[in-house]
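Please see the structure below; I have some questions.
A protein chain is absent from this complex, but the other protein chains hold their places.
Now for chain A:
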Amino acid sequence: MDEFAKTSRRAFLRGSAAVAAGTVAGQTAAQGAPDPAITELQDWASYLGVGVDETPYGLPIKFETDVVRRNVAWLTASPISSINFTPIHALEGTITPQGCAFERHHSGAIELSKDDYRLMINGLVDRPLVFTYADLERLPRENHVYFCECAANTGMEWAGAQLNGAQFTHGMIHNMEYTGVPLRTLLAEAGLDATGDLADKWVYVEGADASSNGRSIPMEKALDDVLVAFKANGEALRMEHGYPVRLVVPGWEGNMWVKWLRRIEVTDAATESREETSKYTDVHENGVARKWTWVMDAKSVITSPSPQMPITHGPGPLVVSGLAWSGHGKITRVDVSIDGGVTWQTARLGKQGDTKALTRFYLDMDWDGSEMLMQARAMDDTGYVQPTKDQLREMRGENSVYHNNCIQTWFVNEEGVAENVEVS
């Protein structure tokens, strides 16, 4: 064996020992043998890549095919009337790309073109009107980032820890920048002189799909921050999110964000449609149900580590990343516990919280490799503190289905594997 070979072999052994030690101790391993990814000429550094005429509209690269919406087949009778989940565990920042933002349909997603689109405003207005899509584009518009959360998000967890993944426990949410016309502008266009006292009036909003999903919204909210939106994240809405026009009802449950919006009726009473009586009402332990529970209370979840995002790098520096939001306003603070809620430390907000929008939080920690019970607890600018699951159950029982904004617990073992658990 010549000298070079001996040296190489020693270097190789040293290198693998260092890698093994690094895995255990969680420290950066010294590189023994030169890394072929660096020393060898790679195909991508030599051959040609893809031309600009290959992909007029791009999808994520093939290495990211696991970052997709998923559905839970047993939840519903049919995928046509069902929901899927945003892969929040694998996303960062706060904006949800449209292509993986959760969908919820009652009679499937429909293809409604801009040319075929009509929006009617009728009821207690001065002039019942019909708008085309082109009309909407001529009215002054605004841009706002808002979260849209299904009232049933985390609904499967009322009776106990059930689904193993942040995507499934908390993925009925997305957060986009909407471009649209304030609803108050459209109502002014139809005229509210005939409406009388606005304090006890409503708007009933209805979609154009076969489910004709409709909800009643109090006039006060309608004139406040509701948007008739036609763009999200800078581009047209996706079919599954209501192309060409959907309603945006900031801070309020997703079912009210009517997709394929076709009609707005000013009324003197709530319509009490199927979606606001038989569904989206919250049965309490005594059998009495709460109705008109529109606002989504403050909530947070650690997205990584989480069951789908185990710690793979061993002890040492660890980025704990999560999302917080409140339908009442801005997130002002998020606390994180790694011992199941005995002690808490205040996390760093990625950016100052926006009203009714997702806020990213981080805890930059040095993990010692021991077991953790990880929790996050959000606070908003009304002073509301996200409750524990036990606090919620004590107040409402286990059957309310909707509006579960409990503190979530992930158990992380010494290997870094995370699991959805409940703690005392």
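Assume contacts are C-beta pairs under 8 Å (C-beta built on N, C-alpha and C of every residue); 3 or more make two chains touch, one makes a residue touch a chain; residues count from 1.
Criterion: contacts and distances are computed from a predicted model.
Colleague: According to its UniProt record, what is the protein name of the omitted chain, chosen from "Sugar ABC transporter permease", "Cytochrome c2", "ABC-type multidrug transport system ATPase subunit" or "AzlD domain-containing protein"?
Modeller: Per the UniProt record, that chain is "Cytochrome c2".
Colleague: Consider the whole complex, including the chain that is not shown, and state which of A:80, A:194 or A:319 touches that chain.
Modeller: Checking the options A:80, A:194 or A:319, the one contacting the hidden chain is A:80.
Colleague: Using the document's definition of touch, tell me which of A:191, A:329 or A:350 contacts the absent chain.
Modeller: If we include the chain that is not displayed, A:191 is the one touching it.
Colleague: With respect to the chain omitted from the figure, which of A:141, A:221 or A:299 is a touching residue?
Modeller: Within the whole complex, the residue contacting the unshown chain is A:141.
Colleague: Name, in rising order, the residues on chain A that touch the hidden chain in the full complex.
Modeller: 62-63, 65-68, 70-81, 106-107, 120-123, 127-131, 135, 138-142, 160-165, 168, 181-182, 184-185, 188-191, 204, 206, 210-212, 214, 262-263, 265, 267, 269, 271-274, 277-278, 281, 283, 285-295, 297, 307-308, 335, 339-345, 373, 377, 379, 382-385, 387, 391, 395, 398-399, 411, 419-424
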